[in-house]
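Yeah, one chain of the complex is gone here, protein chain that is, but the others are all in their spots.
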Amino acid sequence: MKKQKHLHKHEKAVRDLKTAKGQIDAIIRMIEDDRYCIDISTQILAVISLLKKANTKVLKTHIETCIKEAINASEEKTVESKLEELEKTIEYMEKHM
Amino acid sequence: MKKQKHLHKHEKAVRDLKTAKGQIDAIIRMIEDDRYCIDISTQILAVISLLKKANTKVLKTHIETCIKEAINASEEKTVESKLEELEKTIEYMEKHM
Amino acid sequence: MKKQKHLHKHEKAVRDLKTAKGQIDAIIRMIEDDRYCIDISTQILAVISLLKKANTKVLKTHIETCIKEAINASEEKTVESKLEELEKTIEYMEKHM
Partner (left out) sequence: MKKQKHLHKHEKAVRDLKTAKGQIDAIIRMIEDDRYCIDISTQILAVISLLKKANTKVLKTHIETCIKEAINASEEKTVESKLEELEKTIEYMEKHM
């Protein structure tokens, strides 16, 4: 039951992740069927876009749950560290997006 | 047998794709286990980087096989259209990478 | 005097922005001097990386000043709207980075 509750928290991101997995399967089949390289590239780029969306959804949920909860609970140290984490994530996005 | 031959052509990209699929499975399990959002984001961004590499490998193989074959066969029209496709792919990368 | 104070707030980002401007000037001169296209592309991609860094610095400063100030002042509504803005910026980064 607990797993369902956690999945629910990132429900939309999980949907994107599962779709991305299915698309990767389809790309591997395209390669097996010797489909044209350019079409394969186009599909990989589409999965990249989808995963970017999943990442945005995870971070939005993070801001709306973890960060807001720490702010509302006035846990200064926790808020401080969560904001620092967010800065690092934005830096990580810069390098990986 | 034919499938193996085609998989061989994009062997390195297929390896990245299969790794990416495994990583996505692991991310979904992280969410089920209520792992921290920032760690989930970091993993998604790592899969994005891996898929970018897979795309680069597919395009390199395309240049080294399809495009070179058309050039060597002096099929002017085919070369023309393959170079146009490559231009479109570079444009597509601009929007999706 | 006030301008200097504001520039100071985003001092590092301003330095990157001014460097990026200088690099763009240099790229235009490369084109005037008929330098090789691939070298021109490489320079443009370097400016893109630099501007991504500048953006990260602006957002870090924003989190450390505007967002922290609102949290410390317990201005609930302001905090709420600033976190929403941050979500939108992360979404905007997804599309433009």
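Letters A, B and C mark the chains as written, and numbering starts fresh at 1 in each.
Basically, a contact is a pair of C-beta atoms (placed from the backbone, for glycine too) under 8 Å apart; a residue touches a chain by one contact, two chains touch by 3 or more.
Computed from a prediction, not measured in an experiment: that's the story for all the values here.
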Omitted chain's touching partners, listed by label: B, C
Positions on subunit B contacted by the hidden chain, ascending: 52-53, 55-56, 59-60, 63-64, 67-68, 71, 74, 79, 83, 86-87, 90-91, 93-94, 97
Absent-chain interface as seen on subunit C, which is shown: 2-3, 6-7, 9-10, 13-14, 17-18, 20-21, 24-25, 27-28, 31-34, 36-38, 40-42, 44-49, 51-52, 54-55, 58-59, 61-62, 65-66, 85-86, 88-89, 92-93, 96-97
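Quick note on the criterion: only the chains that are shown with their structure count from here on.
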Pairwise touch network: line, ring, star, complete, or other: line
Superposition rotation for subunit A onto subunit B, Cα-based, multiple of 5°: 180
Same-residue or different-residue interface between subunit A and subunit C, half as cut-off: same
Chain closest to the assembly centre - both centres taken as Cα means: A
Whole-Å separation of chain centres (CA-atom averages), subunit B against subunit C: 29
Centre distance in Å when subunit A and subunit B are each reduced to the mean of their C-alpha atoms: 19
Centre-of-Cα separation between subunit C and subunit A, whole angstrom: 23
Subunit B residues counted as touching two or more neighbouring chains: none
